[in-house]
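All protein chains but one are shown at their positions in the complex.
Labels run A, B and C following the written order; every chain starts at residue 1.
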Amino acid sequence: MPEPLIFEYSVPGRRGIALPEPDVPEAPLPEGFLREDLPLPEVSEVDVVRHFLRLSQMNYGVDKGFYPLGSCTMKYNPKINEEVARLPGFARLHPYQDPETVQGALALMYHLQEFLKEIGGFAAVSLQPAAGSQGELAGILMIRAYHRDRGEGKKRIKMLIPDSAHGTNPASSAMAGLRVVNIPSDRRGNIDLDALRRECDETVAGLMITNPNTLGLFDENLLEAIELVHRCGGLIYGDGANMNALLGICKPGEMGFDVMHYNLHKTFSTPHGGGGPGAGPIGANERLAPYLPGPLVAIDRERTVHPDEPVYTFVWPERSIGRVRAFHGHFGVFVRAYTYIRMHGPRLREVSEAAVLNANYLLARLRDLYPVPYDRLCKHEFVIMGKVPGTPIRALDISKRLMDYGFHPPTNYFPLIVPEALMIEPTETESKATLDAFVEAMRRIAEEARTDPGQVQTAPHTTPVRRLDEARAARQLILRYSAAPEPRPTPV
Amino acid sequence: MPEPLIFEYSVPGRRGIALPEPDVPEAPLPEGFLREDLPLPEVSEVDVVRHFLRLSQMNYGVDKGFYPLGSCTMKYNPKINEEVARLPGFARLHPYQDPETVQGALALMYHLQEFLKEIGGFAAVSLQPAAGSQGELAGILMIRAYHRDRGEGKKRIKMLIPDSAHGTNPASSAMAGLRVVNIPSDRRGNIDLDALRRECDETVAGLMITNPNTLGLFDENLLEAIELVHRCGGLIYGDGANMNALLGICKPGEMGFDVMHYNLHKTFSTPHGGGGPGAGPIGANERLAPYLPGPLVAIDRERTVHPDEPVYTFVWPERSIGRVRAFHGHFGVFVRAYTYIRMHGPRLREVSEAAVLNANYLLARLRDLYPVPYDRLCKHEFVIMGKVPGTPIRALDISKRLMDYGFHPPTNYFPLIVPEALMIEPTETESKATLDAFVEAMRRIAEEARTDPGQVQTAPHTTPVRRLDEARAARQLILRYSAAPEPRPTPV
Amino acid sequence: MRFLPHTEAERQEMLRVIGVERIGDLFADVPEAYRFPPLNLPEPLTELEARWELEALAEANAHVGQYACFLGAGAYHHFIPAVVDELLRRGEFYTAYTPYQPEVSQGTLQAMFEFQSMVCALTGMEVANASHYDGSSALAEAVLMALRLTQGERPKVLLFPTLHPEYRAVVRTYVQHLDVRLEGDEPQPLERLRQPLALLEDLEGRLDAKTAALVVPYPDFLGRVLPPARLRETAERVHRAGAFLIAVINPIALALFEPPGAWGADIVVGEGQPLGIPLSFGGPYLGLMATRMAFVRQLPGRLVGETVDGEGRRGYVLTLSTREQHIRREKATSNITTNVGLMALAATIYLSALGRHGLRQVARLCYHKAHYLADRIAALPGHEVWREHPFFHEFVVRLPRPVPEVLRLLYEDYQIIGGYDLGRADPALEGHMLLCATEMNTREELDALVEALAEIGAAAL
Partner (left out) sequence: MRFLPHTEAERQEMLRVIGVERIGDLFADVPEAYRFPPLNLPEPLTELEARWELEALAEANAHVGQYACFLGAGAYHHFIPAVVDELLRRGEFYTAYTPYQPEVSQGTLQAMFEFQSMVCALTGMEVANASHYDGSSALAEAVLMALRLTQGERPKVLLFPTLHPEYRAVVRTYVQHLDVRLEGDEPQPLERLRQPLALLEDLEGRLDAKTAALVVPYPDFLGRVLPPARLRETAERVHRAGAFLIAVINPIALALFEPPGAWGADIVVGEGQPLGIPLSFGGPYLGLMATRMAFVRQLPGRLVGETVDGEGRRGYVLTLSTREQHIRREKATSNITTNVGLMALAATIYLSALGRHGLRQVARLCYHKAHYLADRIAALPGHEVWREHPFFHEFVVRLPRPVPEVLRLLYEDYQIIGGYDLGRADPALEGHMLLCATEMNTREELDALVEALAEIGAAAL
């Protein structure tokens, strides 16, 4: 049954949740300042509850089932995270309270910084960026500030980016005023060293590396690539979106990455919330640490009397690029990530081991069913081609058909270098039984592609809506509710 | 997609939520006391989350949509109730804490007693009974104790019960050792006064009255019936399940009811939880108050220094029938009911007015579509006959077909005195739009009954399962999961 | 008004359709003398004000998250994983009624089937109902069930003297007007109370042809676990006498100890609150009730059974409803209808989340912590701990000072909510406290209690 818009429930004069009457004398409102209409819905509380409950049932989350969306690390989000994040001692803190009144919150941030430093092998961490892409922007600004401080700011304007990189990498570089230079991948899915070498000159600001890369492969040329870029004076930005493969496996900071972002909403189990919030802390080595965006949390040496009872405070890195947002980052997300790390400790390594085990197991079982463009050991994810030779079936069809089998589809058409890419990231929280059920669905779809391709091409059949007309959406551009009787598709 | 049993997810050795290792030396376990197996499921946390999330989606609650289940008062359950009931200062109290350490909880119980007294017009209220039916048992035991104290305990062994009464009334009477005598209804749905008069003698323990009765009708013979029974020495038990019609409309205690239960889970908006918990406080007039089940909460006159800072304590009514349960009642339910009453105050009357308005509106609109056995002004609910003349459609068919239209069915086949009864209680929290949509569905079903009866008789068509074979369930009696490979219906 | 959706215009339109003028006209059938009385209640609060008021009431209590707590005595402070409430509060479960319409209630029904299965797994019984109000009322119903099973021809029911005193009280309430004699729980001198096996022997000695049932606690109110081997004998004697053996259990203890099904109980009841249900000042809790298949038709309460739908799909329905009040009225096995479904769901989620291994861990932690505490207190001068019988997570200690005094000092000076004052329940036990330790008590808390008792006790020596 289609669900009306909340506006369509509105009845003039209906009251929702009421507030108390003023307990102070009313002050006159300034004349000429006031609005007349306020076209918000007028609905009852029960309307609201039913509306959003029904909407939620039209959604699919990790809590509902397997969600192998590559590059997104859709692992299970522990419920204890939610409980602790809602403690009034966290949820009801104003960001401008005196540090002395929020020592618990600062301690949590401090330790989270320390944990991330240890995990990534960095000298310092700033928790400030709101998401991975803001972390990228901040990291690139740091690289630029570093070059500027060495008098090379105007010169080093080229950011080298492998062609398998996520779109945020070039977009962030451009926002920071850099020119993006694409570096192709070699036949094994690694950075093409020759191509890289050709671009390595004194105009290079840096190289952005995603490792494992978006093919799910650990770059076999990694150390050499880093070396090449460093040698020409460039710095290495690490896109840490794929850290779920590397916890306790290796530390990017030790391998030569100068700055890297973490996606707390991927690796560290904070929920995605239908598109955020995330958090994109960045770690930096000694060289770039002074440029981190602030504030950071540090131990206030002056006020600390006993070393085992440290007093925490906000500090600013010496040469900080500045603020990337007001206040001090996505604290609510930090609480969740902190809790997750505390529940794993050094055994985080087992998380990555299981993530990689699951991906390789799935790859091994799918290999015979679908073409695999780069067929070697993968890390936490891998890419197959969504084709069934001799049939018209495309990656998109397979994705849609998976919905009918009760699964969320993998990432489609990314990375761009693989035609009909289906990027599959099972994560470590999935059981063998779930993976086997997924393989079975993929097998059936391959079979259907041969015996009944129409069934696949017109999928999904069991979802609240069928395939939607995206071209029409872009053409007609209905981007908000309008009460006016415009010609609108009628709900049936 | 069918959902396996949680046992069917179990994998030997899989770990769910772990507890800390002992931080004390381990004591030897006594020999010969221990069990070997513990055949509980072994599943992961994500299995648990997905399993119960999927199960929940196979359920229908008031939060999902209209739930006009007669006699059950499926009104909207405010979410603030849930928030406050979970405050640690309520949820984390041990029942045996010293009263001095739980003054807030006792104050809440005290005031809830006072509110219910005021609403029902009673001299005292005990919050103890766990649900309406336990309230009935307690009230009947009080009546019996009263007669016993007047030397009539052995003699007064007859409980008079109208034929429209809920099954709990005779069942509770029988549990208290009374003989049940059925009193028929007259043609207007009232207690048949002649029949009642015939039974009124010195063996009468009492009369149980549900008012409005289960036909949704305010008994026009009420005062006379009470008078008759009182005159022969019997007492009046009020089944307060239908109080949602009477808040601020009239007070049973003032009209001659001696004892009555309230269903907090109906009238006072505490959620039904798929079958409970409820709470069935009972109110009594002066005569029966000394017999109430204990403990009650009272102001501790000795310890109270300032009258506006009362100290609360538990007390026992002088001649209490005793405890009906360990500890002090469904406190978590009290918190919710208290909150609800506080949010309405004297305006509770508007709740009943709207409940009765909704029922009469629905009745007025359905009257032309289905036969109405007692066609007069109703109170909070009403009964129609689930028949469409000239078609084979039965009440059950209509109920099942309503599911396809997105509604929960009304109560079926109750009260027993109306053939093919459909008992409809819209409650006050439903909007006119919802009622109109329900009428429209009922209209369409009546139409389908004529044009396409098979569609109705084989309904529902859109639910997770179709009509279930209840006879088979009662015959084969599979009442628990068994790992043994018994022949079981295979999930498809 | 809050939660009422009607606008004035809608109200008028509805009245018009009904054919009356004013809302008041809808109440013409209410006797005028009683119609529209004043409702003397405090003025309505908005949600924000209600929250403030409720927060203030909650703040006026000291809770077990703030104080170390050693109270048990039938209600236990246990760890509840976050998943339990997260899933429980889903509106589709939370706001559904009893699942009378199975096609739109498979969620509740399947969960209840799982609950029944888990109760069977824990107790070793063959069939469990879908919950009763609480442990005490479940016991009362078990006694009534035994009376029915003996066709009302055996009016005597034997209660173990160290059953929970409030459970015994509830049974008394239920049967007060029936032709039933409750025996066995007469006051006992202290020395006898210390000898549970002697008490058991005594009780067995009273079995006769008039006895419908014998009720044993497992563990008893004082924390002690009777030997399963010995209980097997009890079961034999009870059965030989033609009576039924009723066991009152703690479900966490059953993760460790031989289940009643194995030693011959016929009906098992207990308080399910320890299985993921908050203390909540005493309720709502969860009555557990299980029996053998042979007696299923006398079992009160709802039962969920497995079946198939018209297309052969597995599904669940309420079954054997002919036992229930809505069908059988005065001939029903009980008057119960609303039970505590949500609490049963909580327990089902809890047991799923902890699983076989986790529940065992909880039980062992309780056991080890209680024994550590008992050992340490036993070493304090002036304190005597009852340790001669195996116990689970509660034990008795005789204090060198009056219990209420000790409790007050623990609370005021040490931020500790002490144990249960046994003198409240039985004068013979004056001066004795019942202490409970669970996985929620850290070693620091246990040690702090020992220190506190030592200091408080020192004043008396």
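Here, a residue touches a chain if its C-beta (ideal position, glycine included) is under 8 Å from a C-beta of that chain, and two chains touch if they have at least 3 such contacts.
All values reported here derive from a predicted model rather than from experimental measurement.
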Visible contact partners (per top-of-document touch definition) of the missing chain: A, B, C
Residue touching the undisplayed chain, where the options are A:L108, A:V204, A:M243 or A:V383: A:L108
Residue in contact with the excluded chain [from A:M343, A:L369 or A:A437]: A:M343
Hidden partner chain, residues of chain C it touches: 47-48, 51-52, 55, 65, 79, 81-82, 86, 89-91, 439-440, 442
For chain B, residues in touch with the removed chain: 11-15, 17-20, 44-47, 49, 53, 78-80, 82-83
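Here, only the chains that are shown with their structure count from here on.
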Farthest chain (mean CA position) relative to chain C: A
Euclidean distance of C-alpha centroids - chain B vs chain C, Å: 20
CA centroid of chain A to CA centroid of chain C, Å: 46
CA centroid of chain A to CA centroid of chain B, Å: 47
For chain A, residues contacting two or more additional chains: 11, 14, 44-47, 49, 53, 78-79
Multi-chain contact residues (two or more partners), chain C: 1-6, 10, 45-47, 81, 83, 85-86, 91-92
